[in-house]
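Before any comments, here is the structure.
With one protein chain removed, the remaining protein chains of the complex are shown where they sit.
Letters A, B and C mark the chains as written, and numbering starts fresh at 1 in each.
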Amino acid sequence: MTMIASEMLETYPADLGGIDREKLAACIGECFACAQACTACADACLSESDVGALVKCVRSNLDCADVCAATGRVLSRHTGYDANVTRAVLEACAAACKACGDMCAEHEHMAHCRHCADKCRACERACRDLLASLG
Amino acid sequence: MTMIASEMLETYPADLGGIDREKLAACIGECFACAQACTACADACLSESDVGALVKCVRSNLDCADVCAATGRVLSRHTGYDANVTRAVLEACAAACKACGDMCAEHEHMAHCRHCADKCRACERACRDLLASLG
Amino acid sequence: MTMIASEMLETYPADLGGIDREKLAACIGECFACAQACTACADACLSESDVGALVKCVRSNLDCADVCAATGRVLSRHTGYDANVTRAVLEACAAACKACGDMCAEHEHMAHCRHCADKCRACERACRDLLASLG
Partner (left out) sequence: MTMIASEMLETYPADLGGIDREKLAACIGECFACAQACTACADACLSESDVGALVKCVRSNLDCADVCAATGRVLSRHTGYDANVTRAVLEACAAACKACGDMCAEHEHMAHCRHCADKCRACERACRDLLASLG
């Protein structure tokens, strides 16, 4: 995914401004990967026999999938860059990933939550790295 | 739309916590309405003869549509409410609506931008009202 | 919502082709309304004490919300209209609404499923009406 995001970044026909290309490509890739993992984790939770104990996890997964998907799209656009929107969206994505990562980490005995927690941590880190690089 | 969001809110089988139902229903409705208006405005800009002058407006529209859609979904969920995520998402939505509303307001001689600016202003206001009520 | 979609439709600066404006505006409105209702119904199901009996309903809701959201966006665009894509997307939306409407109709003793079934029926009908009018 990061490779794909990098490929498309390299084809952008105008100036990307001072943004860190590697951090940007990494963050786009993590957003799409996390959106997929969270969508799948919500569904896997629904198939667990003790789904009643997992409803807050499903909700965290669904929020995180939605926010990561929107963030991955916003970051995939460079025309008319708006630092305020980018920052606020990255903050929201980091918050959603933190909440979902913490929730899934409580259920690491289930492989889907363990993998999903990893993706959420990686995406949160990529959002914060990109935020820090924006100055 | 607000009516529909209200209807569904009333059917939620558990406690909504201390959240202001009217402000919540209004904000959900505005998010979905703004997502539609921004999607349509981006497309209308593409059909203008001077599309070259409107590319930043298209980009603002697309970001705003994505962030409003994600926000409308997050706000439509009440199970396992997380104040940090809700606040960060509302801040991002207000920022995207402010940016898009300002951009469209520069092109108010075009009916689609005029209508879209109105929807963005209304959605930004609804987000800030809900944020303020969250304390 | 239908009103809003109508308003934006009227501002489109180019020719809409031979498409039936009223059926189009109705369908866009129902898609956004159904996406909201299905998102809320999935969450309401998660808060029911017998959530284990509702996991297929949650899944239907989530699919229907995603397909309706994509369909509402595709229909909000008129530039470079492609009949094949429009038809295939409307067929998918009608199928998702039929599946979710049937599933929710099995739980009409729960107000959220009853309302959601109504929205799914209305959206399915609007998709089929628009499909029929496309010839």
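Quick notes
Definition applied: a residue touches a chain if its C-beta (ideal position, glycine included) is under 8 Å from a C-beta of that chain, and two chains touch if they have at least 3 such contacts.
Predicted, not measured: the structure shown is a model, and the values here were computed from it.
Touch with the chain omitted from the figure is made, among A:23, A:56, A:77 or A:125, by A:77. Check C:27, C:40, C:62 or C:130 against the missing chain and you find that the one touching it is C:62. The missing chain, though absent from the display, is touched by one residue of A:22, A:43 or A:102; that residue is A:43. Not every partner is drawn; the one left out touches subunit C at residues 55-60, 62-63, 66-67, 69-70, 73-74, 77, 79-80, 82, 84-85, 87-89, 91-92, 94-96, 98-99. Summarising the interface, subunit A meets the missing chain with residues 1, 4-5, 7-14, 28, 32-33, 35-37, 39-41, 43-44, 46-48, 65, 69, 72-73, 76-79, 110-112, 114-116, 119. Looking at subunit B, the residues touching the absent chain are 42-43, 46-47, 49, 51-52, 55, 58-59, 62.
In this section, only the chains that are shown with their structure count from here on.
Most remote chain with respect to subunit A, judged by CA-atom centres, is C.
Closest to the protein's overall CA centre, chain by chain, comes B. Looking at which two chains touch through the most C-beta pairs, you get B-C.
Inter-chain centre distance (subunit A to subunit C, centres taken as mean C-alpha positions): 27 Å. Separating the CA-averaged centres of subunit A and subunit B is a span of 21 Å.
Multi-chain contact residues of subunit B, defined as those touching 2 or more other chains: 69, 73, 77, 79.
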